[in-house]
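What you see is the complex with one protein chain gone and the rest in place.
Moving on to subunit A:
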Amino acid sequence: MSANPKTVKRGYIRPLDLKHGKVEMAHGGGGRAMAQLIDELFQLAFDNPWLRQANDQALLTRPEGRIVMATDSHVVAPLFFRGGDIGSLSVHGTINDVATSGARPLWLSAGFILEEGFPLADLKRIVDSMAAAAKAAGVPIVTGDTKVVERGKGDGVFINTTGVGVVPDGIEISGDRARPGDRILVSGFLGDHGVAIMSLRENLSFSTSIQSDSAALHELIAAMIAAAPGIHCLRDPTRGGLAATLNEIARQSGVGMTIREDDIPVREEVDAACELLGLDPLYVANEGKVVAVCPPESAERLLAAMRAHPLGQDAAIIGEVVADEHAFVQMQTSFGGRRNVDWISGEQLPRIC
């Protein structure tokens, strides 16, 4: 009679040196070293029944309702920043992509591309942070993959996460549903993540207390939907910031938008950092904010529900959807002037003077 595989001792000669060790090509080679990395790091940190099966896939019970799936690759530099790291970011980002459909996120996958020579201690820090983020969100990481690339061919760690969730019946949230008259809301201060990251970039160290806003938004979104089931659009304004998100929704829905500069929440520190660098906070990335478009009659109710949640306490109604065949996003400046808020061209580059 063969032994139960779950009780078989792995028998690695010595444990992974998570303090001083480095990622080696063998960690992605499919042999014992890779098995050990998975056992002693990923499996241990992400532990759940699906992973414990140790298959190449997770066997999941089909949930009721429409299934939502989203994937995102994370290549952030630096890997660690105030308010988070690439690990928690990779969990939050994908949960948010699933949740902005109105879905309840159920499972995540995690794919790692590691660069040869990357310190195992840093990898452990990232993996622990991912595990903590997934646990806090109640969304387990049920399957994964690890590859190692030669030194110089990666940037330390890249992480791809895919998320699956289900949308309750009756919820119809999509970027093409904005209608003239709808109100536009944001869940809080814009630009925190982008400024926190920029302040740590090489050649650009400036002192700021700004933390990344990286957070999983599914519970806030669930509260929003409970208060206003008729929400038309939800989106998290990540790369490209609020400006890109509004332009995307405007184009998808074939409508215009008018926002009011005075009503858009931006922290003074973020405003100041942007001023210094010649950037516009409307284009700076966020990782824990959501933009909502809803019918006018439910706007106040939605706003109250957002403000009642810790992640939405600084929420604001920032503008309206208007009829416009050009699908322009325009802003009423605090001066009473009007200007376009266009897509960004390439990346924002700092001005000379």
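Please note the rule applied: contacts are C-beta pairs under 8 Å (C-beta built on N, C-alpha and C of every residue); 3 or more make two chains touch, one makes a residue touch a chain; residues count from 1.
In this text, contacts and distances are computed from a predicted model.
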Report summary line: Among "FecCD family ABC transporter permease", "Hydrogenase maturation factor", "Alpha-E domain-containing protein" or "Acyl-CoA dehydrogenase", UniProt's protein name for the complex chain that is not shown is "Hydrogenase maturation factor"
Query raised in the report: From the list A:N55, A:Q313 or A:S334, which touches the chain that is not on show?
Result: A:S334
Requested in this report: Looking beyond the chains shown, say which of A:A136, A:A304 or A:A323 touches the absent one.
Outcome: A:A323
Report summary line: Residues on subunit A facing the left-out chain by the touch rule are 180-181, 203-204, 256, 258, 260, 262, 268, 271-272, 275, 278, 280, 319-324, 326, 328, 330, 332-340, 342, 345-346, 349-353
